Each structure stands twice: as C-alpha cells, then as structure tokens.
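Single-structure report; data block below.
Of the protein chains in this complex, all but one are displayed in their positions.
Each chain carries a letter (A, B and C) given by its place in the written order, and its residues are counted from 1.
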Amino acid sequence: MAFTEPDKLVSLEEAAGHVADGDVVALGGALSYREPMALVRELVRARRRDLHLVGSAHGIDVDLLVGAGAVRVLEESYVGYEQDFGLAPAYRRAAESGRLALRETCCYTLLQQLRAAEYGIPFMPVRGILGTGIRDLHPEYGEIRCPFTGQRLVAVPALAPDVALIHGLLADRRGNVHLARPLVLDERFTFASRKVVVTVERLASPSEVAEAGVVLPYFAVTAVVEAPYGAHPTSCYPHYTYDRAHLGEWVKAAGTDEGVHQYLDRYVLGPGGEEGYLKSVGEDRLQALGEWSASDERWKELLS
Amino acid sequence: MAFTEPDKLVSLEEAAGHVADGDVVALGGALSYREPMALVRELVRARRRDLHLVGSAHGIDVDLLVGAGAVRVLEESYVGYEQDFGLAPAYRRAAESGRLALRETCCYTLLQQLRAAEYGIPFMPVRGILGTGIRDLHPEYGEIRCPFTGQRLVAVPALAPDVALIHGLLADRRGNVHLARPLVLDERFTFASRKVVVTVERLASPSEVAEAGVVLPYFAVTAVVEAPYGAHPTSCYPHYTYDRAHLGEWVKAAGTDEGVHQYLDRYVLGPGGEEGYLKSVGEDRLQALGEWSASDERWKELLS
Amino acid sequence: MSADFTIDEWMCAALANTIRDGEVVFHGFGSPCATIAMHVAKRTHARHMVLVEGSTYALDPDPAFVPPTSNDWSLMRRAVHVLRFEELFDLAARGGVDRMFLSGGQIDPHGNTNVTAIGPPDTPKVKLGGGGGGCNLSATVGTLTLWATRHRSGRTLVERCDVITDLGYVTPTGTRQELGFPGGGPEWLVSELGVFDFPDGRARLRRLYPDVSLDEVRAATGFELVVDPGLRPL
Partner (left out) sequence: MSADFTIDEWMCAALANTIRDGEVVFHGFGSPCATIAMHVAKRTHARHMVLVEGSTYALDPDPAFVPPTSNDWSLMRRAVHVLRFEELFDLAARGGVDRMFLSGGQIDPHGNTNVTAIGPPDTPKVKLGGGGGGCNLSATVGTLTLWATRHRSGRTLVERCDVITDLGYVTPTGTRQELGFPGGGPEWLVSELGVFDFPDGRARLRRLYPDVSLDEVRAATGFELVVDPGLRPL
C-alpha cells in the first residue's frame, strides 16, 4: 500500500499508464483551478476508454475527456463553466445522447464516501439526499437507522478511486508534494485512492518541498511527473491564472463533434506531447498568464 | 453558533467562567506538549467541580485537575508521564479509591466521536473495540450492521464537548489562532465543541496571525486570553521546552494528598494568579527553557 | 432615483437585504450576484457576518473585482484565512452555516430547485451543470436565499421540477421535518421581477421591482401566484 521507492519521477506517458480502461478516476482541482490537464491530455493521446470519473465541481478536464470519448460513467457534482461560458458543450451533448451513465453526485456526499474509504469503514451515514433526484440516481446508496436516536440516514458506500490525478506546485523525486490552497478534495483523493499520480510545475529538492510545506506525503504518491503549465488552461496560482481565451476557444469548438476533433488535432493529438501543446498555445500567451500578480488591474484585464 | 464579536480578549478569570461545574471539558495538546495549563490552574483556583474530561494521551493537566478534586468522569486514552515519571500519582490514587468514574477511551474512537459531532451525524461506525475491556467501560456505545456488507461495527455516539481548552502560540483579538504542529486533536476539539477558550503565548495583529497561519478561525473561538508560558510546565515549542524538573517536583508532591495541597498552595492558590505562578517557578528557569534551540547539546541537557 | 440603478444592482441589493448581521453566509459557485450581495451586506448592515466565498472557501476576503469563475485567487485576496473544503461542508452539516444562496434552472412553489436536468436525470433533454454541494447543503443550512435571473422566461418558476436537486419545504417523499433535516429551508426567493417569501412553506410574492407589473409576474410564473396583501414595490 505504501509507495516507498526513492525515485518516482516518470514521463507523462508512463504516468498515464497507471490509468487503465474502465478505471474509477478522481480528478483533482476544481472548476477553472488546478485541474490535472497534462494528464487529461495524455489520457486522450493514449485513447483511454470507459473511465468512471469522480469529483466535485469541474470544467474542461471532464468536458475534454468526455469529448474525446474516454468516459462511460460520470459521477461529478457539476460540470461546466459557471457564469463564464455556461454549460459544458461536449459533456452536455454526450449526456443528452445517452452515451454517458449519469450519476450526478453532491460535494458532501462524495467527501463522505471518500472519508469512509480513508477510515477503512464500509459506509458513512449522511444527513440529506433523501427526497432529491440525486438519491434516485444512486441505487448503490442504502439507508440506516441511528442505533441511538432512531433517525433515518442515508448510508453511502466507501469510494476508493482506482487512481487520483493531481496537479501540484512542487514535488521531490520521492513524491512529497506541495500544493497551495484551495486544496479542494486533493488530500482526500490522495488518501482514499489506490494509486496517486501527480504532475507538478517543477521538480524540487526535498528540502525545498519541505520548506514550502508537504501536503501529500511520499508514501501515498505512486508517480511524479514534471509538467510545467500542467494545469493549463485552468489556473495554477501563484504561477499562472486561467487562460480564459483558450477556454473560450475550447468551448466554441466543443459545440460540435467535428469541432472537438479539430481542437484535439490542433492541440492534443497533432503536437503529440505537452511540449507541442505548449508551443501551440504560444509562449507569449503563457507568459502573460503569469502577470496576474503585477497589479489588480492587470489581473482583472487577464480575466476579462 | 458562530462567535463574531470583534474583541474576545478576556482575563483568565473570565475565561475560566466559560467552564461550569459538571461540564464535558476537552483538553488540547498531549502528554508533555502544549497543554492548557494556565486554564487548568485557573479552574483549580475557581474550585470547579465534577468535570468530565475528554482527551487523548495526557499528563499533568489531568493529574492536577484530579488532584485538586475538580474531576468526576475521566474519558482520556492515557494519563501519565511515559518513561519519564511513569504513572500519574494523583490520578492513580483517585482512580483506585473509586472517586472517579473511569471511562478510558481510545484515541481513534474519540476522534471518530468528535468527527460525528463535527459532521452533524448522531454516530460514527468504527472498526475495533469489540472484544476489549474498553468496550465494557462504555455502555453508551452501540452496534450496527453495515447495510452493504453485513459487517458488525461499533457505533460510537457523537461527542460535542461543552468547552474545549486550547493553548496556542498567537491570536488576534477576534479569535484567529495560530498553532504549530503537532496539532493533536486541537482542530477537532475546536470544531466539535460548543465553546472554545484559547490561551496564547502572545496577542498579535490579524496580519501577523495570518502570516504565521490561521489554524483555528475566529468564528469558532469563544474567548481569547494572553497567557505567556500558559502551557508551562508542558512544552510550547518554539517558545520553550518542557520543564522536566518542575514536572518531577509535581510528581513527587502528587504521591500524597498532602503533597498535592502543598504544591497547589505554593504554585497555584497561594500566588493567586498566573503572574504569581510564574514568579514562583522563577524567571531564570523559564528563560532557560527557551534555550533548547541553541544546540542539540543544550536541548538534550534541558531534557535530562 | 430608481432609474439610476440597473436591474442587476437592484437584485444584488435585494439579495444583500436577506442577510442578517452576525450570520455565517455562503454562496454556491457561479453566483456573481450572490458574491456581490454578500460583499455589499458585509460593508453595510452586516459587518459582523462571516463571509465564506463559494468555491475557494476564503474567509472574509476583500476582492478587487469579481472574476468570471468562482475558484479563483482573486476571491481570496486579503482573506483572514482559507477554510478547507471539508471545514466548510462540515460546518454546514452541523448547522453552522446560517444562510446560503442557491439558484435553479427550475424552482417550484415549495422552493425545491433543479440544476440537474430538464427531462429525466439519467436521459435528459437538457443536461444542466449539476448541483455542486447544494443537495446536502440545502438539508442542513439554517436558511436559504433562492435567486433566479430568468424569471421572465417563463421556464424558471414552475409548478414541478423535473428533478429535485436542492430541497425546499416539501418533496414528493415528505417534508424536510419528515426527512429528518434540521435546516430551515428557503426564506426568500429573489428574481429579476420580484421578491417572494415562504409563509407556510409556499412562495408568496411580497415585493415588486419598479416598473414591473403584477400581471407580468403572473404571466412569467408557472405556478399559481400567491400575493401578499401588503405587496409593495422594492
């Protein structure tokens, strides 16, 4: 269970090898923030299929995987682009065509299922869910009565993802990882999952990671990849804010199957790797995303 | 439920007023480390009675309160001085005389009971306890079957202490508190308890606390007291290591009821307050405890 | 004077007015009106409110602007502290969040909301984004302020939600009391046409925006419109 090899540094391709067709995959980050996009793109390149995605509120990571045909079961609490670009087009199209098994979850329910796995117990009692349509989407939930109060509670089964994909700031070769807040569910995914694959902006010495603050300890981490801009086009503060223009480009493309394929050809499959991806995006654009900290005005400008 | 007053700074005496006779009291820190001793001493001065103490592995905080006759129910996982001074004399004497209701708990069981309170659920399922004498000490525990696996598990009831007593490093007047690791159960006590009373080494500005790192957010904190050396004779790193000689003095005194009273007269009741307590201990001694960081040799010397 | 305000500003003010001083308040993601309303309240009548941002879980931040996404560091600027995901949700689960802002693609007269799907949830006609944390939160949070910006479309306030994502007062399975939920349910529903309260657990029109007529509201509302006898403009 513990991962104790002193050097876990692998290529992105090798890292994606930890994800098998049909796996339950937990995606770190949330919405427009620190999603494991380099790994997501690599799964597309590897033509992974039938994935069961679990997560809280997500965006392009899920939309892209669904668009690429990699997903069969969808167990996220939200997929979309909020007030920015609204509904996720590829996801929506797949959902409405019946190609996806839709098991919409709720953030807290998911948290409690992960905690059950983390605590080594087969279920957690949860207050809520009863009376909602979310309950109907989950025949695997049960019910239980409190032995003390007689209250009726939903029992949600432990959920241990096959693999968690996380993008962080720094890691050492052993797998100690530094993340900045918000941590979202990254810690819970790490401790509940069977394998944990982490990409980071930069490989660092153990002492540098320790000084920045270890959030994920090495023994829980399976493999480490150095992937600068590995969250792009989502943000990875303090390195870069999110690339709103690029997201917009994806959302526009994702409106049709053909658009999805054109996007994938141009950015993911055509260039054949992350170096190519970043070149296609353009160095100037990437550099500009780091200028958010120059001033509030610059920050606002980048996000408008 | 939220504590939103902008200024929560009170005297130690007022702070102790948040603890009523008969309350369930959670003690922060552990063993020889960061125990809320200034508050413990103030509870002795206030002649508080019939307390129900809950905690993990503790030392002089419990031993002193028991010695002073403040405790009726003992629900800690350990009370003593490890290899250093062994069994806790006052506690042991009270326990063997039948004056205490002994409800020895286990660290993880306690954690899961606090979590149940924190999660707003009436119980938590726990693996373990069955087959042990700890189970027999807790008629309030129940049993439950997993609705999925049919497994038999212990159901432990939610535990929301009436008040948690925590000693930290820094706080602002609003109640944001910085603690250093180990955090032991301090966070869980804070979020599970109805009231949270915090003493700190030093009152600081909000920005200084934020920079050091808020661990307990203001809305969860009821009252704040500035109490330098408030953990003495336990340690409060990085400020001071534990006062082994003073602990030894207490342990020796605690061997008899008379010794306990002499100790209390000399250090707690006689001086009548923390200023007097610290004077009785002596400024040189206190200063020396801060020298642990000078070198490993000095550190070792202080602990031998 | 009223002509100086946009409808968005009116809505934000109406939302802000639902907040009481000293409350712990939280909004869902993708809710810029609620974000602004909370910051307005915090700077005016509710200086002691505990403001938790909807996706960063930043505590009492001072953002320079409202970004187009809610999980952004700009919403953490000068925050006292950034709560963990777990800390916020646990707080809400034990009844420690006093008010939450929630919206819905559909909202029924009992205050149930749907952000999951139009049509059946497993084979939807339109797949909506999803409920995030609302399903659990609506069961335990003290009071809810619902909001809707497309009341006028006629498709938002409906007799019955196709799917119930977040709980109002009563569902086909039972009332929130029968289901064992400690949360108080929706207190207000603020749309771009008016403000509803929920006496006896059913939406009742209580305020109209200037320049909006009762007939307009009735035409846009898919359930029988109950009107407060004391109805007046905002």
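Everything below uses one rule, namely that a contact is a pair of C-beta atoms (placed from the backbone, for glycine too) under 8 Å apart; a residue touches a chain by one contact, two chains touch by 3 or more.
All figures in this text were calculated on a predicted structure; none of them were measured in a lab.
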| item | value |
| --- | --- |
| Neighbouring displayed chains - absent chain, whole complex | A, B |
| Candidates B:Ala57, B:Leu203 or B:Ala288 - the one touching the absent chain | B:Ala57 |
| Selected from A:Val156, A:Val214, A:Leu247 or A:Leu302 as touching the chain missing from the view | A:Val214 |
| Option from B:Val79, B:Val260 or B:Leu278 whose C-beta touches the chain left out | B:Val79 |
| Positions on chain A where the hidden chain makes contact | 1-2, 4-6, 117-121, 176, 191, 206, 210, 214, 217-219 |
| In chain B, positions touching the absent partner | 30-33, 56-57, 76-84, 86-88, 91-92, 95-96, 98, 101-102, 104, 106-109, 111, 126-134, 136-137, 151-153, 181-185, 188, 235, 237-238, 241-242, 244, 292, 296, 299-300, 303-304 |
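To be clear about the criterion, only the chains that are shown with their structure count from here on.
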| item | value |
| --- | --- |
| Chain pair with the most C-beta contacts | A-C |
| Label of the chain whose CA centroid is most distant from the centroid of chain A | B |
| Length of the line joining the C-alpha centres of chain B and chain C, rounded to whole Å | 41 |
| For chain A, residues that touch 2 or more chains besides their own | 126-127, 151, 153 |
| Junction residues of chain C, two or more chains touched | 93, 140, 182 |
